[in-house]
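The structure that follows is given in the form of structure tokens.
One protein chain is absent from this view; the other protein chains keep their places.
Labels for the chains are A and B, by order of writing; each one numbers its residues from 1.
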Amino acid sequence: VFRLIPREEGFFDLFEQAARNSHEGALALADLFNDFNNIDAKAARIEDIEHAGDKITHDTITKLNKTFITPFDREDIHRLIGRLDDIIDLMDTGVSRMMLYKISKPTDDARGLAKVLVDSTAILVELLPLLRNEKNMPDILKMCIAVNTLENEGDRIQKHALASLFESGFDAANMIKWKDIYEILESATDRCEDVANIVESIAIKNA
Amino acid sequence: VFRLIPREEGFFDLFEQAARNSHEGALALADLFNDFNNIDAKAARIEDIEHAGDKITHDTITKLNKTFITPFDREDIHRLIGRLDDIIDLMDTGVSRMMLYKISKPTDDARGLAKVLVDSTAILVELLPLLRNEKNMPDILKMCIAVNTLENEGDRIQKHALASLFESGFDAANMIKWKDIYEILESATDRCEDVANIVESIAIKNA
Partner (left out) sequence: VFRLIPREEGFFDLFEQAARNSHEGALALADLFNDFNNIDAKAARIEDIEHAGDKITHDTITKLNKTFITPFDREDIHRLIGRLDDIIDLMDTGVSRMMLYKISKPTDDARGLAKVLVDSTAILVELLPLLRNEKNMPDILKMCIAVNTLENEGDRIQKHALASLFESGFDAANMIKWKDIYEILESATDRCEDVANIVESIAIKNA
């Protein structure tokens, strides 16, 4: 019955843009961490991607506020675009902290977290378009499990990173700086999991 | 009038399970802190309780997504199960940090926070069943005040703990580690208060 009412389909385009934007950010982050040169230019590029994310989020909220019939619950749309935006925000914050802390080079664990973010956001790029059709349920569930598995991997890397930090003989300033950076990057992997959970919820509700 | 519509009562069972699970976690945490032996086995037990909490939360969200008439607002159900799950998650994270930081023994303040968590979750175990009947309003309000009082006590302990930390002559690594652990445990007491506030809100709305 709901199918008879014309719905605002533009939301799907915006969610998919946000997912692609977060993946672009993760690739730029991994590039910075794997080749720590031209860091000013690379950090500026990540900041640009973060600004693009802000615009997508703002457009989504504006559309939400002006749309009477939405393809699914307003609160779900709000939460979904919010968590998608958090991913790129947190990656940008992590890089910004590396710059202002004058970190001389990334650690293996930081590179590991960047890889988890590349892989998680790659799945989100494939996952979001599946929301357009309720037939996609089995694939949605499979992808959500994959994102959850990656989040566990991110958690494992963070634990390893924190343990190493205090066994490394780092000075206090470097312990404080790296603990901050690891926590920010690990939060970004949590937000990828949040996005997957929200997508799963929406799909089940509309199945 | 709403009473004429058959409602999905299974949500109450799940909330009560989640409350009992968080209390079981708090008891295991207090046992670990009061008798710091067999710590690997005790930490593994807390992790198991945390996994049980994840399952209860997942079952609740799945039921929510499949249920047309819910006993109260969908957003309240979402928030309530989320905050209940946060309690055990944070206790597990606190213990996991103690392990990876190779903490040699808990402090009095850590034991104090564990006691606040035991007491708060004991009240939640009694509080959640009262949601089943709108006649329970006076008892609900009394218990919510008791949880708020305990959260203030948790706050007081955390302040004492942070002040002592910097007067203790601890080295920088131990300051960083303990500040992290205290903040995580104190957040768990905040989540107990959140649960009480949500229960109060639901009860007032449905009175």
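Please note the rule applied: a residue touches a chain if its C-beta (ideal position, glycine included) is under 8 Å from a C-beta of that chain, and two chains touch if they have at least 3 such contacts.
The structure presented is a predicted model; accordingly, all values stated were derived computationally and were not measured.
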Could you tell me which of A:23, A:83, A:115 or A:177 touches the chain that is not displayed?
A:177
Based on the whole complex, identify which of A:38, A:62 or A:168 touches the chain you can't see.
A:62
Touching residue (missing chain; options B:58, B:132 or B:179)
B:179
Can you list, in ascending order, the subunit B residues touching the missing chain?
75, 159, 162-163, 166, 172, 175-176, 179, 197, 201, 204-205
If the missing chain were put back, which residues of subunit A would it touch?
61-62, 65-66, 75, 96-97, 100-102, 172-173, 176-177, 180
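Keep in mind that, in the parts below, only the chains that are shown with their structure count from here on.
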Using the average of all C-alpha atoms in each chain as its centre, how far is it in Å between subunit A and subunit B?
27
